[in-house]
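What you see is the complex with one protein chain gone and the rest in place.
Here is subunit A:
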Amino acid sequence: MEKPLTQHIVPGRAPLSLKEYEQVGGYQSVRKILKEMAPAEVQTLVKDSNLRGRGGAGFNTGLKWSFVPMGPEAAKPKYLVANADEMEPGTFKDRVLLEGNPHQLIEGMIVAAYAIDASISYIFMRWAYKVAAKEIIKALAEAYEAGYLGENILGSGFSLDMHLHTGVGRYMCGEETALLNALEGKRANPRAKPPFPQVSGLFGKPTIVNNVETLCCLPHIINNGAEWFKGLSKTQDAGTKLYGISGRVKTPGCWELPMGTTIRELIEEHGGGMQDGYLFKGLLPGGASTDFLVDEHLDLPMDYTAIQVAGSRMGTGTMIILDDQTCPVGFVQNLQHFFAQESCGFCTPCREGLPWVEKILLAIDKGEGKPEHLLTLDFHTKYLGPGNTFCALAPGAMEPLQSALKYFREDFERHIHEHHCPWSKAKVWQPSI
């Protein structure tokens, strides 16, 4: 089984130096595009490979690039940003790539920057990734030294600067327009679209923001072609995918596997099955802002298409398991506390609605719930849903809530009727103030 993105990552071992990386074929894709391919050809190849954005939205990467104005008339400078903010709770896949093979990311970013004719690039990385920051700083210096970055790369006439920017903590920074505001030294509020960042992004210039895993796929697509990339997958969504599992399985972790690997295989074979004494109750397939899936979904392939048909989203592909001994109301309460706290407060439904939801869930979990509370929660899942808020934060927050109310409604009702949390451990979430 091919694992292009993680083949050179060995847990516990330092990432490849530039020299070692070159010895295993590193930076070949940069040499190839600079010598043989026009930016438009790179865009077409990536579009044909059906690479879809690994940050969670799943938009075709080549298509996203194609909205950037090209040619001598286009506004300059253009920017490329690697979104390495990874703050979606339950998600830890980009950390693996950032710590394990920073040169692969840099190489992918050079490919992406060349495709859109960007001359300045940033890696926007969350504060907490200290090891990754150290490795990236080292790798950037090596890449500059070797002439893969800077002026006139390998004598091609193409120039690219790359900087590491570490954030100061806020979930909103993962939203691409909010990220751009953060990079500009502003509050990370989302921006109105249109104009889209491809046309007017960082400092008002054309900008592409791509996820780390997406960028790391690029060198391999350039080297091996679109058909090869599609062939890595078990389904119509191309490539491999970094899947992860956290929660009460025997061997939680992160693995690169063919796109479309089934949920059951992920949990049973890679996660080692549930821990002794714990039964599977449900899961969030790709981070805190995705809808629950349950038993009936276990044989679904984990890809964008199948998970969407099932009423959820693959999101980041790193799943969080809900076991039978964990209270689903407490679980959702923890998620809503996070979203309420991380709301930027810019638009009213999100700022006011999420704390309301959190309060109700806390009351239910403490045994102070009333039957009408469930209707108020139902109401919120609609009025904080898509189309009613400025960005996707609140609609994302409603995904686990609406699906919990669907699949675990009896558990909510038991809390209300029995006036206490039926989970004897009484794992009542306490807001952390």
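We take it that contacts are C-beta pairs under 8 Å (C-beta built on N, C-alpha and C of every residue); 3 or more make two chains touch, one makes a residue touch a chain; residues count from 1.
FYI, contacts and distances are computed from a predicted model.
K.L.:
Assuming one chain is omitted from the figure, identify its UniProt name from "Alpha/beta hydrolase", "YibE/F family protein", "ABC transporter ATP-binding protein" or "NADH dehydrogenase subunit E".
P.N.:
UniProt protein name of the non-displayed chain: "NADH dehydrogenase subunit E".
K.L.:
Among the options A:Lys19, A:Lys35, A:Lys76 or A:Arg187, which residue touches the chain absent from this view?
P.N.:
A:Arg187
K.L.:
With respect to the chain omitted from the figure, which of A:His8, A:Arg95 or A:Lys230 is a touching residue?
P.N.:
If we include the chain that is not displayed, A:Arg95 is the one touching it.
K.L.:
Decide which residue listed in A:Ser246, A:Ser312 or A:Thr389 touches the omitted chain of the complex.
P.N.:
Once the missing chain is taken into account, the touching residue is A:Ser246.
K.L.:
Would you indicate which residue among A:Tyr27, A:Tyr129, A:Phe280 or A:Trp423 is in contact with the undisplayed chain?
P.N.:
Of all options in A:Tyr27, A:Tyr129, A:Phe280 or A:Trp423, contact with the hidden chain holds for A:Tyr129.
K.L.:
So that we can see where the missing chain sits, which residues of subunit A does it touch?
P.N.:
86-92, 94-95, 126-131, 163, 167-171, 182, 184-188, 203, 244-248, 252-254, 284, 288, 318, 320-323, 326, 330-331, 334-335, 337-338, 341-342, 344, 427, 429-430, 432-433
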